[in-house]
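Note that one protein chain is taken out, while the other chains of the complex remain in position.
As written, the chain order gives the labels A, B and C, with residue 1 at the start of each chain.
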Amino acid sequence: MSFASDRLEGAPSVWRRLIARQEVAVLVCLLALLVFFSVSAENFLSTRNITNVLGQASLALIAGIGCAVVFISGEVDISIGSLLATVAVPLIVVMNDTNSLFLGISAALVVGLAVGMINGFLCAYVGLNSLIVTLGMMFVLRGGVYLYTGQRAIADEAGLDSFIALSDGRLFDVLPYSAVIAIVLLAAFAYVLRYRPFGRQVYAVGGNSEVARLAGYDVRRIKFACFVISSLLATCSGIILAARVGSAQHIAGLNFEFQVVAATVLGGVSLSGGIGSLGGMALGVLILQFLSNGLRSLDLPTEWQLVITGLIIIAAVSLDEVKRRRAHGD
Amino acid sequence: MTEILRTGASGRTSLASLTGSGQGVLGILLVVLCLGISAAAPQFYSEANIIAILRQCALVLIVASGMTMLVIAAEVDLSVGASLAFVGCISMAVLNATGSLTLGVLAALAFASGVGLVNAIVVTLFRVNSLIGTIGTMMLLQGGVYLFTREAVQNHHQLASFTALGAGYAGPVPIPLILAVAIFAVCAVTLRFTTIGRYLYAVGANERAVRLSGIRSARLKLVAFVVTGLCVGVAGLILASLMNAGQPTAGRGFELTVIAAVILGGTSLSGGSGSLIGTLLGVLVLKVIDNGIIILGWNQDLQMVVPGVVIILATYFDLLRSRHHAR
Amino acid sequence: MTSITKLLMASVAVLIATSAQAANMPKKIGYVTNYATHEWYQNVIKGMKAHAKELGIDIEVQDANLDIAKQVSAAEDFIAKGVDVLILTPVNEEGVVPLLRRAKAAKIPVVLEGNPVKGMTTLVAICDYDTGYNAGVEAGKYAKDKLGGVAKVMNVGLPLLSATVLRSKGFMDGIHTQIASATLVHDLDGGGNPDRALEVSAAALAKNADINIIYGINDSSALGGLQAWKAAGKSQDGLLTVGTGGEGLAFINAIEKEPSYRIEAAMFPEKEGFTAIDAAVKLFNGEAVPEHIVSPTAPILGDSWKAYYDYDGTTRTIKWAAVNALKPPAKCMQTSADLKK
Partner (left out) sequence: MHDDLALFAEEPPMAIDIAVPALEMRGIGKRFPGVLALEAVDLTLAPGKVHALMGENGAGKSTLIKILAGVYQSDAGTMRIHGRDVAIKSPRDSLRQGIKVVFQEIALIDEFSVAENIFLEGHPTDRFGTIDWRKIRTDCADLFERIGFAIDPAARTGSLPVSQQQMVEIARALAHQASIVVMDEPTSSLTPKEVKLLFTIIRRLTALGIAVLYVSHKLDEVFEIADTVTVLRDGRHISTRPIGEHTDDSLIQDMIGRRIVDLFPRQRGPAASRVALSVEGLSTRKLHDVSFEARAGEVVGFFGLMGAGRTELAKAIVGYDPIRAGTIMVDGQWMTPHNTAVGVGLGIGLLSEDRKVEGLMGELPVYQNASLASLGRFAAHGFVDAGKERQAVQTYVERFRIKTPSLFQKVKNLSGGNQQKVLLSRWLMLGLKVIVVDEPTRGIDVGAKSEIFGLIDELAGAGLAVVMMTSEMPELLGLSDRVVVLCEGRVTASMSREEATQEKILNAAIGSQGRASHEFRV
């Protein structure tokens, strides 16, 4: 059987489909960045530096999965930065009391789950605007952490080896465990989004929620699940951050949501839902991380780092828009 | 034929319709808050405290007035906080260099409206989602202000007229409050009674319909961004005057306060609806909560928790109300 | 003329003294500060860079910009690069414990600046409590003399950091040595920045009109409080404002122009940077160093700031001789460990 596909108007060739993807553009950007910094900054291309950056990127990569999933479902979640600080509190407090990493992580996950369910309930079932709900949640969580801790960090007194390994340990002495976790989670969720019916339902709901409803999907439950996933993944980031800083930090994750949102959009995940991939998101995160690492290597002060990051975000999103307009022809 | 006109007009002004609106809920909330705090701490309604609250409100209200226009046109500007700090530094630097209040004020307004213009270009020309685009300009401005000055720009000349902008009084009324009321009034009249105001609602409600009607929607958005910028310029001047210096670190989180007030006031982020009266109430509620927590001697960390809860609740009540009306 | 000569002599003396001590110099020092855009740290860095240049050391500075995660990343970068000594100003003292562990594993000595950290080798810091205390004593004397012996204090504080909590505590303890009846009327969280300080102070001043002393844990906080006072339309007669830090130009400006701004608890950031480099060199050479190297502070009363700084209208220059002559205490009266009790 032969399909007359190439004769049909509007069916692009594999090659054209490939270069039209945002991921490819982002990948090219990342490679260009890597080449530039390898030439201009000493030590940039060392294994140690690259694996360090992967470890540093793990926070945004893991939370970014959740952010991307929520975006793909057509909603937003900007409470993740505050959640990072929030979940560290039960983690460290329980760990200090019980000397058990398992119980600590469980406590953190319970709190993360609760937050995700509240966000999900208010946005998916009550039908409130997710930007507003998660903005409110951002304030509530941050304020709650300040109230509970009296604005003091809570130190990890237990000093469990397993917890320290989350920060210092490296697989085969090369790749930080946090990066390993990020890669595993990325692979798992990439699988879910591509190969599980739930993943496809998330895309369908974000692409056209009315069509999804007609196809018999429980749109509200799917959106609810996305918020829960986002909170649970931000919880994972919170746990790793707590290990990296050996404590529960009330100021952890300030502006983290901006970084993650920017990286996710940079990676081609559309704010309007239904479009984007975890691969793109990961590339977006890596670009911003390598950029910040490279700029540090070049000894550029903070102000320049801010200016350059801002410019790159605007440029990337504009290019995306130009491309989309060309694709849709308006 | 006038029957339709009459029922419509009276329907709008009746008390019933006001309490049925989000503003009614907010107004009641405000009254309850004021009564409650006053009962617990009589200092709340002292003249000094009321003036303190109003002055705080002034700063937010000025920027929120512009932001309301922007949000009604279905856009948003997250760079106002960073711009606020930059404006203060620039105006102070120009004031120091020239010794002229006029030039300082002009520089502040020119810079701030320039920022608005850039935002407008990013959003209308590059068609970037304004939420993301203005995060970008926010970062640019945060970095830029430190490139401009790493330390607070001190007030060298101590011009009395400049100090009066933030700390002065006209009779018993603080000057920032007068400025805020003036800007609020101009924006409110513009939104309510002029063609531009009507077009802003229209753009937010349906931009394509507006374009098809031969109205240049991009220009309208540009106007809204620049007006917001100008408001930031005025607020930045007041803040610099109050601080007696241009502070590059000022304005952190200011954008969230402003947007929270606008949303609380019932202006929808999806555009096309909302009012400045609502924004005024939103600003008052947030600032009364802020002030009340200190007056009551409560833990100041509640200053973050309470507004968060209030925003979610207010949105929820608004949703209930609109569902009720739809039935 | 004389001040320039003094300055020259002082730096020459320092140069001779330090180079005589150290046979080996580290090639490269990495410094991760918590907040480089703050004036205090700009002057710490200024002091470090000046001293490192004299010693022929390459110093690289990274800024965590108040983000603890970024601080860990920046320090990781330095460790990967292989700096000889690492200097850290923790964004939060609990948060850098893992960093010390990692630096130790990489055999890189670490000098802490500002705040002590569990497991550290050495800390270069002022005594926050003592700084507040000494300013409190001076404020008490001033109140006895000019304010009729009444002291009702509004503390524009920052509960976020133990250092700033210590300053406020020291200030109140110091003032009590002079006026037993002194009261802390309002204990505020001014966020350490001027606009927030202004906002919370305005509410507090409205509630308690009898406040007559404003204490700020840094200059921005004190000025925020003072600006709130002025904005309320009050006269500065009968008011005392006490700032802390002497971070930049703001306090000089304030002393010159605000009648109530009479006391500054100066902490000489340049000196702190200078001392940190010395400590780094010693650690590099394996010399024994005390756990806490105290950098001096002093209450400055009114015009006496001119003894320590030259100011030409745009920049200030530290007078090394005068600052080096200050004798720091061997041990702090109270530290953050006392807060936890």
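The working rule: a contact is a pair of C-beta atoms (placed from the backbone, for glycine too) under 8 Å apart; a residue touches a chain by one contact, two chains touch by 3 or more.
Model, not experiment: these values are computed from the prediction.
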Exercise for the section: Counting contacts across the entire complex, name the shown chains the missing chain touches. Expected result: A, B
Completion exercise
Touching the unshown chain, chain B contributes residues 1, 4-5, 7-8, 11-12, 193-196, 198-199, 201-202, 205-206, 208-216, 272-273, 326
Fill in the blank from the handout: Residue positions on chain A contacting the omitted chain are 1, 3-5, 7-12, 17, 194-197, 200, 203-204, 207-208, 210-218, 274-275, 329-330
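Simple rule for what comes next: only the chains that are shown with their structure count from here on.
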Problem - Separation of mean Cα positions, chain C and chain A [Å, integer] - result: 37
Completion exercise
Distance in whole angstrom between the CA centres of chain A and chain B is 31
Handout entry: Contacts with two or more other chains, residues of chain B listed in rising order
Key = 146, 301
Practice task
Enumerate the residues of chain A that touch no fewer than two other chains.
Solution key: 151, 301-303
Fill in the blank from the handout: So, in the complex, the side of chain B touching chain A is made of residues 122, 126-129, 131-133, 135-140, 142-147, 256, 259-260, 263, 269-270, 299, 301-309, 311-312, 315-316, 319
Fill in the blank from the handout: In the complex, the residues of chain A that touch chain C are 42-43, 46, 48-49, 52, 55-56, 59, 150-156, 164, 167-168, 241, 243-247, 249-256, 292-293, 296-297, 299, 301-303
Problem - Residues of chain B touching chain C in the complex - result: 41, 43, 46, 48-49, 51-53, 55-56, 146, 150-152, 154-156, 158, 166-167, 169, 174, 239, 242-245, 247-252, 254, 290-291, 294-295, 300-301
